[in-house]
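What you see is the complex with one protein chain gone and the rest in place.
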């Protein structure tokens, strides 16, 4: 067994020291009923690295990788080019095989990186403090709702209809158990976000209003208006962002008045990975809310010799200290994904992020224009960043499946996200990033033209 | 430019310190005739990482990778499974981006690794000292011939006909300029190596006899007999090995009397890489010959505090000290390939190497047996390790090309190696390693059966 | 060894990528939301970036550098094959919402991993999506609550042993339960009689860890399960310590209803400095119907299926309590864990737990004459050895010994956990350490323990040979500086 260093003679020598006749004796506490007499059946025996690699490669090849297709999927997970040096750094054993930095004297690498990460996220979101990351955007969204409840001592959350349906579902699921009231709605299929409708649902019991920006249909709601309405009744505005690259082109949620900003950070550094692991981002605009935040926080301090150093701090909020009185049961962050995000963001810098955002938007505008010219296709959005909704004359879901056979991954059909809503059948979300070539756009348009004619 | 950290304001500030009006002024020594007025024409401008990666991926995809074929090529380059941890280690920046260890205090990583490498190679070859590696097997072979000349003060080298023709060609090329006499021959197409013929060419002027083991046709010559004949006239026996895995199954050249053992180390850790970079191995059986060896040597010593440490040593043999009196003009070794070899060898250990060799031989025996059963195919060899020669009823070269269209890389035709020798037309070298599946063997046999019927 | 922050070395005008210049005059569809204000994000060229993070990495300790005997955390070797596989384009470069026909291999990984998890634990179903151990705990408790609600049973109490991980009570509280402690007996195990006495119609579940956090197997678990079931409750088992028994004992055989499995502990996915984790939850037949979507379950023909919203009714999985996360969970961790399982096989995994337990007992017996080992009399430990600070000189505590170990070149063991032992030190060697490494560690551990007992004052200021000396955690909490602020 290539991962097991003990030799049989080591084992005997160790048993001698222990004073046990054999290894079975060490398992003497296991009751008869649970003792197995050999390896568990129905499972294969050990295999060489070569054999395992071959097996896994076989499974890998049964998938259509995005690089081998004209690719237009988004809906909360975006494909961007990740510089090769990002992966080199996250594969350094010192980062990859480190533990949570509870012993800060020998974990300054992870800690300083987290401090840089928190600072980057806070600035990107227009906030003052960000935590050291959550599981992903959807769970961060729920944690924000729960936090708003703690801050406002109210228990009704008003969710925009244009919040990612998986996020809505996660919030509703968790709220079932905590007893919070979740006022959710379906998205309205219209060119502009329905701010008025959302604002009309806010009342004096509302703890928070949750708005996605850009929203699930790719539209850009004016958060300022919603923030004013929320603040007027003492509620918090929670802004949700699933595409951090957008913030290189559009105003930050914090600037626009959001109190808590959460989101998915996968777009930078992490990659698609079939949905996980991803990277939950969580930040607050007002320092006074820090002690109600969930998750790990890294803070600056000094060591006994006066040198700057970093530690995990304010852990009195956390489960390993406060147990049942913690702000969340979360015990993990998404450390390695946070590292990937931070390295990618450092390579970009403000200049690169703005260039990247501009390039995404430029290509998306081209795609929207060309798609609008395809007979049978209507572009819904008035505003968008790198993703927008089109309506097709037909069942978008079936069209997506058909085009996939020609290696065109045309987008995410609204019916995939909302299987029960008849009126969404024609809707298709189309995302365009810097990895999309103009040739890919032509390919999609040509295929739709043929399909819809 | 992502690799260039200077900003325009940095550049101005630095020019101010230098006292130059602009960068052009720093190139004032360049004569008018050689001054270019802008970027060199006929070359593209800079490109993003994404664009370059795409271009290179396009070129990569125009090749048939061995993993996507039934693969039987050898002839001096062998495909083995390299554990994933080997590549992880050679990509550590501290190894990858280090320089030649001329400052040993901050290069113990490279130096200790080289000491381990030298020790492994010496033991594998049955020698006492190995150097820190050469460019590849073919250049190591020439260096051995040159060294034999220095040791014996004679200038006639007798080359076995069954030495890899590229190696023979390299030796002959270099000897043209040094004035050494090279007695080469063509391989005799017969079941056993022609030891008698080789021995008959040895005479009192002979500095060395060069024998490949296993030889180019895959046969296993009895080196002991040749060693005795060479030593009888005061010549050295140089053994050449192109497949180090074989030495897990067969006696080492040193044991059998070879004075200098050289070879290609690519099979362990390095991979195929279309022929390079590879790894020249070079060892001597007698310590008294050390000071005539070419190339870098790493030796053990102590530091000022008495701790064990390693340094490059005996550099008075080398060009940077001795200039025109050096033992060789070689200035580089194949450091990173040596690291890959050593890590792979350490993972194998003696047990793993023997298992690997046994598995190679087992599969090769199966292949030989099954091929022998194909009408129109004759297996030439009496003895082999993991590669052998077959004779087909037809033009082996054309058969290789035809089978490649069905993703079968059937082997190396002798005509590819010896384009001018009519009688080799029917010969095909077939190599089988642990990466060859029994299914691959069936595929090859079936295709040959069809082709030859 | 001080490395500046990127905010101190980078500028917003520097970038390590090559992208087209922004054309501010180009028309846009940003609907008036275009950003004008500066963000304040520093950039570095690629050489500077690589060097900055490479240097930072060297201030970290990791398994690749040395022994990491953290109790309850199972810091084992992370095979690089796993990393290679996770990066295959068919896994790394696929979108979670691609048409299912284009991701059959990815779904195959999930199903194959689910098969392994169910078979290794002897359970009925598995909820794959939880993102980490604590998320899995929550998932398990929510399954229990959903099952109870489905039968109209509004139980309010969850019993948790006092030695439990902090996540256990936090999870139960988060799920709306009152948490009550169960005491331990003098052997370091759950007090069976006290537990039985507390059971009743208000008890929804017992959360138990087996092997427990004292490193001991709970031999009465089957009897506990039977009693809990008889009282109408469910048994949640914290799977953090599964590495001690994987391949040798199936929790299903002990009556467990739900257990999360930390793929990053037992199945070698890397800890990565604090995540990402992955915490699939195996479920008994009684709980399986309530597992959240996406869910993986075995059908009568023995085949395992991935059930999503749209196929829930097709597979009869209509009672799912909801969704815990977007998409399908931690695919990148699944590929790594499955690669590890296939590498070891059923025989190798059995050897894993045997060697892990052997190493722990070896440490226990090699240390008990110098360090107080409160449960050494209880028989063999499982995969971790527990010690206390009894006998230390006045003024020296577990943390001083821990920091002393740093100077010896080791990551310290887990400190002050479990809470039931004063100055607890929990040492988990795992199966991937050699006898030579463990022997060296024992020598160092004994030496530092002797110094702690002798009152060596140097320990109070340890570490002396680390990138930093002791850091002022009080200052950090009193005046929190949580983000970089530009100098005036």
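Every chain is named by a letter (A, B and C) in the order it is written, and numbering of its residues begins at 1.
As a working rule, a residue touches a chain if its C-beta (ideal position, glycine included) is under 8 Å from a C-beta of that chain, and two chains touch if they have at least 3 such contacts.
All values reported here derive from a predicted model rather than from experimental measurement.
Asker: Taking the entire complex into account, which one of B:261, B:281, B:330 or B:448 touches the absent chain?
Answerer: Final answer for the missing-chain contact: B:330.
Asker: Would you indicate which residue among B:203, B:303 or B:423 is in contact with the undisplayed chain?
Answerer: Only one listed residue reaches the unshown chain, and that is B:303.
Asker: Using the document's definition of touch, tell me which of B:79, B:156 or B:426 contacts the absent chain.
Answerer: Reading the full complex, the residue touching the unseen chain is B:79.
Asker: Among B:93, B:376 or B:394, single out the residue that touches the unshown chain.
Answerer: Of all options in B:93, B:376 or B:394, contact with the hidden chain holds for B:93.
Asker: Which residue numbers on chain A touch the omitted chain?
Answerer: Touching the chain left out of view, chain A contributes residues 1-5, 7, 46-49, 83-85, 87-88, 93.
Asker: Considering the whole complex, not just the chains shown, which residues of chain C touch the missing one?
Answerer: Listed in rising order, the touching residues are 9, 18, 45-48, 50-51, 54-55, 58, 63-66, 76-77, 79-80, 343, 432-434, 436-437.
Simple rule for what comes next: only the chains that are shown with their structure count from here on.
Asker: For chain C, which other chain has the most distant CA centre?
Answerer: B
Asker: Report the inter-centroid distance (CA atoms only) between chain A and chain B in whole Å.
Answerer: From the centre of chain A to the centre of chain B is 47 Å.
Asker: Send over the residues of chain A in touch with two or more other chains.
Answerer: Answer for chain A, listing residues that touch two or more other chains: 2, 49, 53, 57, 67, 83, 88, 91-93, 347, 434.
Asker: At least two other chains touched by the same residue of chain C: list those residues.
Answerer: If we look for residues of chain C contacting two or more partner chains, we find 11, 13-17, 19, 44, 46, 50, 54, 79, 81, 83-84.
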